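Incomplete set of chains, arranged as in the complex.
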């Protein structure tokens, strides 16, 4: 049975310095509040994993929580670059950031292999690109039946997988719907998991397209209404598109970013964004 | 009937839309590709199947989506599936007819860079977002449409990083690499359209945008551009195309694209 915890308790207990942590979400249901709580608890040396690191990862990186980023597309969706991410890579500010870079197909398969208890996954990918030269996590493998050569990538198995969902029941079973990305795989691939939810309900009503994670594969659930803002939670609130544009200005400048950190994260018991 | 006024970007979007065959399954990225695909679905290609990498199959959005994972895509899709499934069951086997790609740099064989500019990989001058879905879209879609504004900084002799493969370095490279789609069949730009030469796969200017010249195109490309003997001129946007395009864009006023 998953334990129902407060967000700060859950982060304190589940996320340790040096951990490999995946906060997943594909535009929808991004666990932003959980990311801010990690910053607030001043975790460091994290290996952050995510297919699409966006502004909450920019914030974690800018706050110096990360030592390494494993990813496939790092940008502010629809706006442009992540300036804290670029500053870390180009100028090692505030700390150097190692990167391990893949394509979406590769990352999706790495999570799927992790969820499947396999050490690696096979895909048609990367052929002819410069990506394999930059990492030892892309190799070729030969089909034992046809001799064809394909790409192999190692499983990702985060120490902690964190996602946001619409609902959990009181036993900690989780239901999410709409675009659910790679979130099921993230929870199943991780040694420990935290799901923040919009609300805890008495009963999960089956819905079209819903993904359900039973309580016995979830470590902890925290009720965090608005926990995905400025991204959206289908059925609860819309994406705050203007905020993604504002972030471009905040993230662009180190001082503005630090002032944002002080006010919005360290100064707030729980951030509104 | 006089032609309506239009911008080079509008021509580029409309040119991209026209390249989509009715009934085709199209892997759509946000921004211009999504605008073009939604325009096509509202004009000549009502049965175009829109697929977004967030896992929405057959989305029929009533407005332009603001992100690749916009709720309107899930609400209107035939089916919403996981991200591993979209790549493994749908893109990888070659089920998707047309993929759209853009990038920071493209070379004369339609290879694309969306990773780093300048310096080297470890210490780049500019760090770009990276690969996303592009390498496998470039590899596995039946055909690829590249959409980019022409400039010498973008159309370069040599890429700083190969993120996605067009034709490699010569005809035959795709087959040797095991890439099963045809590769980029058009590069649609603000100044005109490039297509691969049938014998060499080198990108060749085959169409000019209305008002653009071969000289402009040559100056906007960082290599000696091959030009068809008599490039045609793209048909100017129809009033319907422009009207629908502008209505679409109006639906995202104030949002990001």
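All chains are identified by letter, namely A and B, in their written order; residue positions are counted from 1 within each chain.
Everything below uses one rule, namely that contacts are C-beta pairs under 8 Å (C-beta built on N, C-alpha and C of every residue); 3 or more make two chains touch, one makes a residue touch a chain.
Not measured: the values here are computed from a predicted model.
What you see is one copy per chain type; the file as a whole holds them as A x2, B x2.
In the analysis below, only the chains that are shown with their structure count from here on.
Taking the mean of the C-alpha atoms as each chain's centre, chain A and chain B sit 28 Å apart.
Looking at the complex, you find that chain A touches chain B at residues 26-28, 51-52, 71-75, 77-79, 81-82, 85-86, 89-90, 101-105, 108-109, 111-112, 123-131, 134, 148-149, 178-182, 184-185, 209, 211, 232, 234, 238-239, 241-242, 244-245. Per the touch definition, chain B reaches chain A in the complex via residues 30-31, 53-56, 66-71, 73-75, 79-80, 82-84, 87-88, 91-92, 115, 121, 123-136, 139-140, 161-165, 168, 173, 177-180, 254-257.
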